[in-house]
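All protein chains but one are shown in place.
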Amino acid sequence: MKSSVIVFPGSNCDRDIADALEKMQFKNKMVWHKETELPKSDLIVIPGGFSYGDYLRSGAIAGKSLIIDEVIKAANSGCLVLGICNGFQILTETGLLNGTLLRNKNLKFINKDVYIKVINHESKFTNKYKRDQVLKINIAHNEGNYFTDSKHLSELHNENLIVFKYCDKEGNIDDKSNPNGSLKNIAGIFNSKKNILGMMPHPERMIDDIISNKDGVNLFSSLLN
Amino acid sequence: MKLTKDIIKKHGLEPEEFKNIKKLLKREPNLLELGIFSAMWNEHCSYKSSKIHLKKLPTTGKQVIQGPGENAGVIDIGDNDAIVFKIESHNHPSYIEPYQGAATGVGGILRDVFTMGARPIALLNSIHFGSPNHSKTKSLLNGVVSGIGGYGNCIGIPTVGGETKFDETYNENILVNAMAVGHVKKNKIFYSKAKGLNKSVVYVGSKTGRDGIHGASMASAEFDENSEDKKPTVQVGDPFTEKLLMEACLELMKDNSIISIQDMGAAGLTSSSVEMASKGELGIELELDKVPCREENMSPYEMMLSESQERMLIILEEGKELHAKKIFDKWDLDFVIIGKTTNTNNLTLKFNNKIEGEIPIEALATKAPLYDRAWVKKKPVKSKINLKDLKKIKIEDALFKILSSPNHSNKSWVTNQYDQSVMCDTVQKSGSDAAVIRIHNKDKAIAVSVDSSANYCKSHPNSGGKQIVCENWRNLITVGAKPLAITNCLNFGNPENKEIMGEFAECLDGIKEACEFLNYPVVSGNVSFYNGTNKKNIFPTPVIGGVGLIKNLTKPLNHNFKKDKSKLLLIGKTFGHLGQSCFLKENYSLKVGVPPEINLLNEKNNGESLLELIDNNLVLSSHDVSSGGLITAISEMAMSSSFGAKIYKPKKLTNLYEYFFGEDQARYIIEIEAINLPKVEKILKDRDIFFENIGFTQKEYFEIEGELKISTKELYEINNKWYNNY
Amino acid sequence: MKFSITVTLKKDVLDPQGKVVKNTLVNMGMNNLKSIRQGKHFEIEVNETDPIFAEKKVDEMCKKLLVNLIIEDYKINRI
Partner (left out) sequence: MKFSITVTLKKDVLDPQGKVVKNTLVNMGMNNLKSIRQGKHFEIEVNETDPIFAEKKVDEMCKKLLVNLIIEDYKINRI
């Protein structure tokens, strides 16, 4: 499977995700933000980081970069797109995903391992996970507090577009297990065609037992499936 | 313009020093030249009060590739891999504007590391605040922590360790020390020494603004009521630009375009150009009208003294200009040839084709003043503390007091604000004795830790100096790393005060002795004097940052209990030393007595023996015993795991308080499988190590026979509430 | 030609920052504080002569970049 990782000047998880993709046997290419063409790819990843310093609003400036037009075109023609952390923020700024990511409720940057529950386990991105499986996964962000209007929220629910929700170790989804104030504990969502996934947690950080655990592996192997 | 006494004084120069300047120049300097002298001759850049003492430190060893004198130190970790690291203070700016002060501190130390060709792989920090009850402490803590995080998180380097302490001695003068660690191939290290005539001197990075003018002199002056006025000199950091600068420099470093490279830190363009020229024994000529400026009408004086962040000076090989410019264009950074190297041995400053200043390089560098300041030895303090004279307290209550104190509380409120995992090589995050970072794509790792103990150093500077080196050494050993070398940040008060200078000299003697004995050389560092206000100086606070090597990274070792029913051994002798202990401080508000003595022989032997046990895979978890003594150390091992422990009462008749809270040095607690006990005992006996079998792990409860029983969950809660309620 | 733009969070969007600022101010003894809302402010200078056209341009900048219309409202003033 061919993948492309978009690199903005302030991306800082680009190497991490590229390593993960290669380890999982993707044929990966890095694509600089000033490019105007995308290599042929089955998967486009927008990595975490601070794209353009995250001034103004996180992801806002990246949403206007040259390469983003190509990403939008590819996404609209069905290419798989994965936005992680800052990548999720950028996807909402481009309109490929609805809603937005506000500042964390405690107004602080949060880095820690949290638990998320796989809500939709039947997609291209998640078919290797079990229904309601609880994953332990790292988050690292200042703006991960997902917000959207009530119309879109019911669409998310009705069409099974919520992919992950924050929960506790036992899988309980409540305020206590919500690290950043995210609406309905949402940690990751699809667009309506389910070819675009935006998520705040970092699966690329969870593929190696020495560093953490392997709870992120199945996201990549689902894609290869 | 006539240079009045007042102007000279405002530049922080003594009348004697000004005379000297005139002698070196053989004339009066003009204002621009005076500014340059003031920047180069102040304490921060010239090390005039500390140099003769720093010379004593051991700086060499088989593992050392580059000792002090470059932007950062470099050590060899085998297989053509080298580690570049340094620590630096940003105390005064952080007190004035905590967010920006701390952020630019991180930015500055990162530049020191990537200037040498290394990709930064870890950040650490040592931060000291005043009493939690002091009106400024809370906002300073908030600002500093978010500033450190703001910069490191954005640029994408994990912040993996540090220390956060509170003491009223820092009420008016906090400490913010930042350490950066980078990885480089041994044959791709870059240095600042200029070479060759007529080579292009290139300015890259951000534009120059009026920020931080006289920042270096500020860092060398005491605070007083008017320090608020010094505010305009505070710099604002831009981590995004730093990220661009880092990537662009590392990209240019892939081939051999660079002759020499130097970041613009304190005293900006002045110190970077002078340092490069001085090391290369060359002259340098700058055309200041070419300097990229952010503001209109900036004068040569302002350009030379500006401390705008995220800038570098590079001397390029001939013909590489276009190639280099392309790279900086790609990263949207300024790239301007602003001068060239010359054979005049002068710093020559031109503006609109007119020479505005000309100073012999050596007058600024090697001829800068050097002082052997007067100092006095610390008077020995009475050391006997009689527990009988103190109010009786239950062991349990004393322990809770310690675990819930600001200095011993769990630091996740701090560390959760730092991205510790980015780059995917963080094997051990904050929360253990040392952080462990894997070398990318390899099966080896480095361990890093920063430590200080100001109370020890205050009461007995020599033992204190030794003690921190040893504690730092131990912290690396407990995660299974062989300690290789250190960097140090020496935070002291006013060196013109004899007692303070004495603290400095004696601390340094202690550090030297320990480093020599442990073959633990100093490869880089920083001195920060004048930490104090109105003659009230901070406690001497040398901070040690150590780096060790884990050759075969199999599974990470930390201090969390791993299993039920493992044996617990205490390595090292317990005498029950309570002087300057955390027990007395937290329970009785007493800072009395002398710190525990250091026996370097035991220190080395115990540490190396533990490493042997670890290398033989005999250790499940290990922890050094430091502040708070044995009982605190065991609690820490329990709280971070899901197991507790049952500890026997000491066999010999000893005072329980001394036994459990004493801070005797060179001690470790290890957890081992019961079946391995004979093997472990044999190794320890063969090496003549004193050890005790102190108990075993068990489910759920931390227990001392007949004295105390508490669930580890409850301990955890006690340990975790302070920050959240502050 | 100069314009000032004020960008504020929409009413139904949670404003954690505003809440914290308010609590802090009340704790500092500002008992009479009734409400506080925080937003962004831009000062923009454009090289145009036609004020209507200029304002249109500024409005475009808001819509395209400066404002997130999902959560924010904005107001433009010529100054």
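Letters A, B and C mark the chains in the order given here, with residues in each chain numbered from 1 onward.
Keep this in mind: a contact is a pair of C-beta atoms (placed from the backbone, for glycine too) under 8 Å apart; a residue touches a chain by one contact, two chains touch by 3 or more.
Everything numeric here is computed off the predicted structure, so don't read it as measured data.
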Per the touch definition above, residue among A:27, A:64 or A:130 touching the missing chain: A:64
Among A:56, A:107 or A:183, the residue in touch with the chain that has been omitted: A:56
Chain A, residues in touch with the chain not shown (by the definition above): 52-53, 55-56, 61, 64
Contact set of chain C toward the excluded chain (per top definition): 4, 6-8, 21, 24-25, 28, 30, 32-48, 57, 60-61, 64-66
Contact set of chain B toward the excluded chain (per top definition): 96-97, 100, 206, 209-211, 231-232, 234-236, 238, 240-241, 294-295, 308-309, 332
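The rule is simple: only the chains that are shown with their structure count from here on.
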Whole-Å gap between the CA centroids of chain A and chain B: 36
Centroid distance [mean C-alpha coordinates] between chain C and chain B, Å: 42
Chain A and chain C: spacing of chain centres that average the CA atoms, whole Å: 29
Touching two or more other chains - residue numbers and ranges from chain C: none
